[in-house]
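Can you read through this structure? Questions will come right after.
Here the complex is missing one protein chain, while the rest keep their positions.
For clarity, chains are labelled A, B and C in written order, and residue numbers in each chain start from 1.
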Amino acid sequence: MNLEQLLSLDYPLTRLVIGLLCIFAFVGLNGLVLVWVERKVAGHCQLRPGPLHVGPHGLLQPLVDAVKLIGKQLVAPFGSDKALFWLAPLLAFAPVTVCMLPLPWGPDMAMIPMNTGLVLILAFSGLGVLSLILAGWGSNNKWGLLGAARSVAQSVAYEVPLLLSVMAVAITAGSLDLFQISAQQGGWPWQWYGVKNPLAFFIFLVCAVAETNRAPFDLPEAESELTAGFHTEYSGMGFGLFFLAEYANMIIVSGVAAALFLGGWQGPFLPGVWWFLVKIYCILFFIIWLRWTYPRVRFDQLLNLSWKWLTPLALLDLALAVIVAGFGG
Amino acid sequence: MQAFDPTALRGDLASARFEPGPTDDKLILSMGPQHPSTHGVLRIMLELDGEYILRAEPVLGYIHRMHEWMAEQKTYMQFMPNMGRVDYLHAMAWNWAYAGAVERLMGVEVPKRAEYIRVAVTELNRISSHLLWWGAYLLDLGAFTPIMYAFDDREIILDILQAVTGSRLTYSYFTIGGVYGDVPADFASRCLAFTRHLRSRLPMYRDLVTDNVILRGRCEDIGVMDVELARRYGATGPCIRGSGAPVDTRRAEPYGVYNRFDFRIPAYTEGDAMARYMVRMDELVTSCDIIDQAVQGLPEGPIQAKVGKTVKPPKGEACYAVEGARGKIIIHVRSDGGPKPYRVKLRAPGFSNLSVFCDLARGTLLADAVSILGSLDLVIPEIDR
Amino acid sequence: MSVSQLIEEAYTGLKSLVIGLGVTGKALTQPGVTVLYPMEEVERDNLVTYRGHVELIGKDEDPAVPRCVACGACVKACPSNCITILCPVAAKEGEEAGPVKMGPAPQKGSKTPGEFIVDFSLCSLCGQCAKTCPVDSLQFSDNPYMVSFDRKDFRIDLLARLRRMARDEAVAGE
Partner (left out) sequence: MIPECVAKLGAACSAPLDHAATGCVASVTLTPETIHDAVAVMDKEGYLLEDVMASDLEEGFEVAYHLSLLDGANRVVLRLTVPHDAPRVPTVSDIYPGADWHERECFDFYGIDFAGHPNLYNLLLPEDFEGHPLIKDAKARKSLADLVPLTYLVDCGLAEPEPEPKAKPKPVAKAAPKDE
């Protein structure tokens, strides 16, 4: 093979490398922007301005914070399992890169188009909890351990209704390809699956918040109970990576939600990728808004909500979707 | 690098009372003194089974300052600034308890205007204390925004009290036989404007928090304490009123001019964290009512009784009970006729309220323990004195 | 629990959540209440009521000279011993008139303070000194902005401060 071939976008390896580079750039940049958005929304919710002084309207504040985090000493606690302790934040990032690959940014924009993209995302998003366990276990800290235990139970509980709600949409669309699912919806809200099947959308949103450990379901890191849960002992960039992974996960679930329920890239006037970004940011804004409004639920309530409410509802929804698809198709 | 040897870790007397084992499930956890929801420097030793609490024992003394010893080294008036530091959130009540005890000892009659001012500032201070508790409690439960709204409203009180006393937190406003200075001319109108404002804000508080299903889930049936338990532990204030006993020192042994005011004492019978929460929310209204009556009926006259330059009570002993934001504050003063008190004993309501925690926390989840702890409204400097 | 009760419970729960979102959402659109300190300041009306460290009051006829008679009452009244007043010690009979020695107030024969220092780092702003002063020579200043990296800066020479303020006032009056 020659150099020309190697540099062509059709060559899978090249495509993968470029895609990964794009993902890292995108996640890094959007992570910073999201931190800013989060703090701004929090600030304005609480009648204060939020970050203001670094850059225009404090836009560069997250960047400065990141520089600070990078500059900090990396400290591993006495008696911790060093290998697991440092592996965990890296591992937190692994599923992010993979899950980003099949997201449909535009009608012909994807890192790697694949017909089972949804399965890939669902499979790898379950990997994130592994990093939390390792972080909690490896740091030789009781708070960390409790946080890790919580994260496992939470992840298991919410994976089920999440899958079921996604399945309802997949059955309606008759595909596991995010491109196809997006393409089958239209540019207008009444053509979206989120409007056609609001129950699935609702369940997906709740589960997405829980899966990304965001308030009011941020139990693994509940700072008023477990100080900081699984990342109690992390400092510097170890903490920074967890932080970034949390925001990256938020972007992924929002991306999936936008593709599944909000018509993906479709919309009038603007090119597809912009619509996709707008939809992602709307969902992100909603998740952030939730965090600054509600108290945290208790652990058993969290599990009850999943097993007693969301799972039966999701099953019901799935059955309905099957019936509708069976008759309508 | 040294190998990690867990047996080399040595605890203190408090942690030595908690032994790990016999099963691996048991987790001994030292919650605090640096923990986000222990409000300062309280430490709680916990014995956990998973996340269920088998045994809890508060460890005190991290901000102990020996106020009672200080009292014996200072003259009567010199001890007054300490009162603002015992319970910094409801400093006025402590001011009043100490001033009241010494006045009782000396038989001083406080001028009516001073009494009315005392009532107004103490109730304002009570509202500011309850507002801060509200925000901090929600912070314990994981909601970040309410504390900012509470501080927004609290700021108005601090401005009013700053105009009266000159300080914003650690007030030292009372004197033996009166108050330090007269209130500014616009005091009454500002107080009335504030109570009006607060009443208009309460529906927002209810919408955002009180009615919230998540909060109700975190508070209802958590830490249930009946009157009998509260009595045996000496829990007072909103804690016992949440257990169904409408007990309030302002009504039980009226001090100052409280018997001239018409106010309702809120009480709830459930005895859980939600009942204590509701009592405090209702007390905001009660305090607003009292402030309205106090500033509208503010008489003219002197603000200081004649007590002489040096305060020298005759020998004897007296105690004075005041309803603080957290419960019954009692200060016992014992005089030998000299310029310094022979013995001063501070009865902090939080001290007794916290001691119930061991009982309430048993068998609950860690998250519930945080909720119970918050619902007791602890101010650690007051507990440790 | 019947199904209708369950549905009702879920409905009221969800409704309360939506109302909660409404409250924070409304706040999102409202202007903030924060005073952005270095750029803005709290209005003057609010600041003047603040009780800062104590300061001396000048005589009506000469604002640069304090009313203080160096009786030492404030020193005794202070709970935290933060006031130091030094006065020239009257030379004993038969002693040579050497350099003037300073001693703590009150000193016989000296009716004005030679030095009046307040250690603000110890002060608890209780106001006992101003209350006990027999000639009303002490009052609270209203400066909330006292910042320093050095503890020594909080030992405030009140006589120098009074002179400075009198001078400033004289300049302003001209």
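Just so we're on the same page, a residue touches a chain if its C-beta (ideal position, glycine included) is under 8 Å from a C-beta of that chain, and two chains touch if they have at least 3 such contacts.
This one's a predicted model, so the numbers in the text were calculated from it and none came from an experiment.
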When the whole complex is taken into account, which chains on show are touched by the absent chain?
B
If I consider the whole complex, including the chain that's not displayed, which of B:64, B:196, B:264 or B:309 touches that chain?
B:64
Contacting the left-out chain: of B:56, B:92, B:139 or B:247, that is B:247
Touch with the omitted chain, as defined above, among B:41, B:93, B:108 or B:279:
B:108
Touching the hidden chain in the complete assembly: which of B:79, B:116 or B:351 does that?
B:351
Where chain B meets the left-out chain, the residues are 12-13, 17, 60-61, 64, 66, 68-69, 72, 101, 104-108, 227, 231-236, 240, 245, 247, 251-253, 314-321, 328, 330, 332, 334-337, 342-343, 345, 347, 351-352, 355-356, 359, 384-385
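Methods note: only the chains that are shown with their structure count from here on.
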Determine the set of chains touching chain A that also touch chain C.
B
Length of the line joining the C-alpha centres of chain A and chain B, rounded to whole Å:
43
Using mean C-alpha positions as chain centres, tell me how far chain B is from chain C in Å, no decimals.
26
Mind pulling the residue numbers of chain A that touch at least two other chains?
45-48, 292-294
Contacts with 2+ other chains: residues of chain B:
145, 149, 152, 208-209, 212, 214
Give every residue of chain A touching chain C within the complex, in rising order.
41, 43-49, 52, 289-290, 292-294, 309
Touching residues on chain B, where the partner in the complex is chain A
4, 6, 27, 29, 35-37, 50-51, 138-145, 148-149, 152, 208-209, 212, 214-215, 217-218, 365-368, 370
For chain C, which residues are in contact with chain A within the complex?
10, 17, 20-21, 23-25, 27-28, 30-34, 36
